[in-house]
Each structure stands twice: as C-alpha cells, then as structure tokens.
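Only one protein chain is missing from this complex, and each of the others stays in its spot.
All chains are identified by letter, namely A, B and C, in their written order; residue positions are counted from 1 within each chain.
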Amino acid sequence: MPSPRFRIADAPFDIAPLHARLQHERAGACASFEGRVRDHNDGRPVRGLRYEAYVELAEAEGARILDEALARFDILEACAVHRTGELAIGELAVWVGASAAHRDAAFEACRWIIDEVKARVPIWKHERYADGEADWLHPCQTDPSEP
Amino acid sequence: MPSPRFRIADAPFDIAPLHARLQHERAGACASFEGRVRDHNDGRPVRGLRYEAYVELAEAEGARILDEALARFDILEACAVHRTGELAIGELAVWVGASAAHRDAAFEACRWIIDEVKARVPIWKHERYADGEADWLHPCQTDPSEP
Amino acid sequence: MARVTLLYFASLRDAAGAASEPLETAAPDLVALYAEAQARHGFALPVERLRVAVDGAFADWRDAVRDGSEVAFIPPVSGG
Partner (left out) sequence: MARVTLLYFASLRDAAGAASEPLETAAPDLVALYAEAQARHGFALPVERLRVAVDGAFADWRDAVRDGSEVAFIPPVSGG
C-alpha cells in the first residue's frame, strides 16, 4: 500500500521520499513548498512553538484536500506532511509538493494545497515569545501575515 | 566567497546545498521548482535530450535574473542551477528556489525566476525522439507547452 | 439523556484543563452541547468561530447529540 498523500508527523521527517513519490515519467515540473518556524510573528520575536493536531480528523481532511487538488488541477501526483510537537526556529513545519507535465499546474496546485491545509486542517499553533508569554493562535480568518 | 546564485552544472547536482543556502531565521516560506526531462514533448515521445549553454553569458544572465528577483520581490534568498550535457528521462534539468518571510513572495519569485531563466538564459535543448529524429528547439516565443 | 465524550483542543483544552471529558447531557443538538461546556468552563470562543466533529468527521451544529458519540469542538485552526 502506498503511503498516504497527507500525513501528520510527530517527529522531524525526510523530504527525499516525498520528492521521490512525485516522480513520474510524464512529470516535467514539480513545485514544492516548505513552511519553517520563523524567529518572529507579526513583529513579535518568537522563541519556539508547538503544533497540536486532532490527528484522526487532520489526516482525513488532509487526504480530502489532496484528492480535491488531483481533481481540480492537471497534476500527476501531490503530497503533504505537517509536523506536530515542539519545533525550534528554522525547523520544517509543513511540506507540500505537486508534480505535473507543465509548470503552471504544478505551481497552482502547490499553492492551493498549502492554502487549504492552513484553512481547513485541524492543527493549532502555540507560540512562545521572547518576552516569556505564550499563546494559541486562533486566527479570525486566513491571516495574511502567515508565511 | 559564497557560491554564485546561478550556476550551470555539466553533471548531476545535489539540491541539499541549494536548500541549505535558502535557510534564514526570518524565512517562514520556501518555494522551489524542479524541471525534469519528460518522456514526451508536444505529444511526441522523447528518448533523451542534451542541453548546451553559452556558459559565460548564461551565468552572467542568470545572476542578473536572481539579482532582479531579490530587488523585485520581498524575498530573503534565491538560487538556481541549470544542467547541460546529456540527460535521460526523469533527470533534473533545472532547479529554482526562493525563501521569504511569507509564502506569497516565495511562490511569486520562484515562478518569476523560472520564467525568466527559460526566456533569457542562453541554453538550448536538443531533443532525440523515439522515431530516431532529433532537433534543436528554437521556440518563436515562450512556448506554453513547455513544463 | 445521552452519554458522550467531549474532546478539547488548543485554547479550549487549556481552559477546560483536560483533553477530554465524559458527559451525560440532555442537550438536544451540538450547539446546545457547546453552550453547556462553554458555561461550565468559561470558553471565550463563541460557537460561530468553531467547527464541530462527531466520531472523527466534521458535523453540522444542528445535528442531534448521539448517545455514545465522541464530539470534538474545533477552534480556528492555525497550521502551516
């Protein structure tokens, strides 16, 4: 059985097998996205963060997003992984990749998938700030200041 | 001295050091693009291909494109490598990456760079077809059928 | 009366002091069930900003509370 197209990872993950999964003889183009922990958010210095997921529902909703992307765009394959747990500055939080015959579809699908993951998948970010405070992020809508 | 942001590679190249070059504490987003040799072009089965470059001018023009991208988009770093020589189906022909605080700029810059590289850098593709024919590609303008 | 298990995430879990709790409830639908939990734990998030899931699948707030189900209140997400 192939690995699922969307996965929650509770530890650091390799991107090489994800890239390998996107390879296809007809694939001329592969677009990918890495989201990493920044040292600031909305101007506030960030020391580190934690992601929590409702894993069962997150993996189901993530799989739905990937299926929708394969139906909506002229792509050959796509997959994504999102981390949970404690992450340090610079650590990889989310990875998305899409392969296609042509670059338009690869870029559009990759961008659409990360937008949908951020909007729909039950994952929450808890940020620890340099001033000692910490908070859950519950944006009112898709926050344009997000990476 | 850091490696140049744009490079012509006459042999297969690793993308790990390219990814590493894009890392930055303020980088929350990294978009990258891989162009690979497809098994067909414009409906015609392709057996393999060769890229030739006017290396001196290609590296100068590539460096200009990367400098322009850093000025034009709100990105932190960007780099690209293009292969020359014989390539088999599935081999990596070009890699582009851009990192930014936010994903909009990372995606836009990555897309812009690959478009400019294809339009401006003196590199030529020589395709060998399954029927035994072979040809240089000299598109009349940016060819929408390209990956 | 229905016996359900409530699941709390992120700021709701911090406010409730638990990731889950068993509950016996007379709430007719999921909206009323959230109102009950909100009153007990003082949740700041209004129901309009939440989604709800039953047994691992997104559900409608107007759905009836099913005996033996697991109900998750989903605060606004912030992955990515």
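Following the convention adopted for this analysis, contacts are C-beta pairs under 8 Å (C-beta built on N, C-alpha and C of every residue); 3 or more make two chains touch, one makes a residue touch a chain.
Since we're looking at a predicted model, the values are computed, not measured.
**Q** Can you pull out the displayed chains that the omitted chain is in contact with?
**A** Answer for the hidden chain's contacts among shown chains: B.
**Q** Return the single residue from B:A20, B:A71, B:A88 or B:C140 that touches the missing chain.
**A** Considering all chains, including the one not shown, the answer is B:C140.
**Q** In the full complex, which bits of subunit B touch the chain not displayed? Write them out.
**A** Touching the chain left out of view, subunit B contributes residues 35, 51-54, 56-58, 60-61, 82, 93-94, 114, 117-126, 136-140, 143, 146-147.
The definition used in the following text is that only the chains that are shown with their structure count from here on.
**Q** Taking each chain's centre as its mean C-alpha position, how far apart are subunit B and subunit C in Å?
**A** One centre to the other, that is 49 Å.
**Q** For subunit C, give me the residues that contact two or more of the other chains.
**A** None at all.
**Q** Could you tell me which residues belong to subunit B and also touch two or more other chains?
**A** none
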